[in-house]
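Let's look at subunit A:
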Amino acid sequence: MSDLVIRQLSKSFGGVRAVNDVSFAIKRGEFLALIGPNGAGKSTCFNMINGQLQPDSGEIMFEGTPLRGKKPRDIWRLGIGRTFQVAATFNSMTVIENVQMALISHASQVYRLWKPARALHRERALELLAQVGMQDAADRPSRELAYGDVKRVELAIALANEPRLLLMDEPTAGMAPKERNDLIALVKRLVIERGISVLFTEHSMDVVFAFADRIIVLARGKLIADGDARSIRDNPQVQEVYFGTGKTFKAEARS
Partner candidate 1 sequence: MNLNAFVFQAVNGLSSASGLFLVAVGLSLIFGVTRIVNIAHGSLYMLGTYIAYSVATKLGGALGFWGGIVLTAILVGILGAIIEVLLLRRIYRAPELFQLLATFALVLVFNDAALWIWGPEDLLGPRAPGLTGSIELLGRRLPTYDIFLIVVGPAVLLLLHMALSKTRFGRLMRAATQDREMVGALGVNQAMLFTGVFALGAMLAGLGGALQIAREPATLTTDLNVIGDAFVVVVVGGMGSITGAYVAAVLIAEVKALCIALGIVDFGLFTVNFSKMTLVAEFLVMAIVLITRPYGLLGREQGAVRSVAEPEEPLRPATTATKIGGLIVLFVLIAMPLIAQGSPYTLVLGIDVLIAILFAASLHFIMGPGGMHSFGHAAYFGLGAYGAALLVKWFAAPMGVALAAAPLVALMGALLFGWFAVRLSGVYLAMLTLAFAQIVWAAVFQWETLTGGSNGVLGVWPSAPFESRPAFYYLTLALAALGVFLIRRFLFAPFGYAMRAGRDSPLRAEAIGLDVKRIHWLAFAIAGCICGVAGGLFAFAKGSISPETIAVSRSIDGLVMVLLGGLQTLSGPIVGASVFAVLQDSVMRSTEYWRALLGGVILLLVLAFPAGIVGGLAKLFARRKAAS
Partner candidate 2 sequence: MITARTLGLVAAAGAWALTIGHGAQAQDTIKIGELNSYKTQTAFLDPYKKGWELAIEEINAKGGVLGKKLEVISRDDGSSPGDAVRVAEELVTREGVNILAGTFLSNTGLAVTEFAGKKKVFFLAAEPLTDKITWQNGNRYTFRLRATTYMQVAMLVPEALAAKKKRWALVYPNYEYGQAAAATFKEMMKAKQPDIEFVTEQAPPLGKVDAGAVVQAIDDAKPDAIFNVLFGADFAKLVREGGTRGVFKDRTVVSVLSGEPEYLDPVKEEAPVGWIVTGYPWDKIKIPEHQTFLAAYQKKYNDYPRLGSIVGYATMKSLAAGIAKAGSTDTEKLITAFRGLAVDGPFGPFTYRASDHQATAGAFVGKIALENGKGTMTDIKYVDGASVLPSDDEVKKLRPAAE
């Protein structure tokens, strides 16, 4: 059974078809990369799945529930977590409070006015931070963290509602190569441990080819390839849209 099924998804902005009749599916526990050159429609596609944009046509089903027309917060409640391209945490809170906030929301305790929030779900928040290796920074203000650490905290926040699907928009953007590999390795490990499916977009080809179970490629809004690392690498159409020739592409892939 597939966790997420996307059928004939389309979206236009002022006459430009950003996403054009795209269909794909993610199987449970799959680590799926969505790649494509700039302007290919990755982010648009992503934002339609997480509810920030409404598609013009097409269908998005998660475990049999249609997502179209749902708000981001409702989609989250269905068990879909996400991280942002530009990492966003709550700057006026400590690291652990960021995670606690998500746990409080998950437990539907947001409208409570009396009991102090800092006592709620602290244990569980520490556990989550420990999983991403951030337990030592729990009580630091989140605004003081290095960018790579913010990404880790975001991951902990995204895991707070025990999602079955994780959407990650360029999770390693703005990170050094070493950090990138560490973060994706961490995600991969958590995914395997928990049986979560992941859909992520990524610019870094080494990350994609090293970790993704499967890769789909968008170009000018259309899905042009779908397969494992080898078949994508060898796909002439993909090489074409990326670089005209395949040379540099292969060179980078080997690095």
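Just so we're on the same page, a residue touches a chain if its C-beta (ideal position, glycine included) is under 8 Å from a C-beta of that chain, and two chains touch if they have at least 3 such contacts; residues count from 1.
Candidate selection criterion: all candidates are chains of the complex that A comes from, given by their letters.
None of these values were measured; they are calculated from a predicted model.
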Looking at the complex, which candidate is in contact with subunit A: 1 or 2? 1
Would you mind writing out the residues of subunit A in touch with candidate 1 in their complex? 50, 52, 71-73, 76-77, 82, 84, 88-94, 97, 100-102, 104-106, 109-118, 120, 141, 143, 157, 160-161
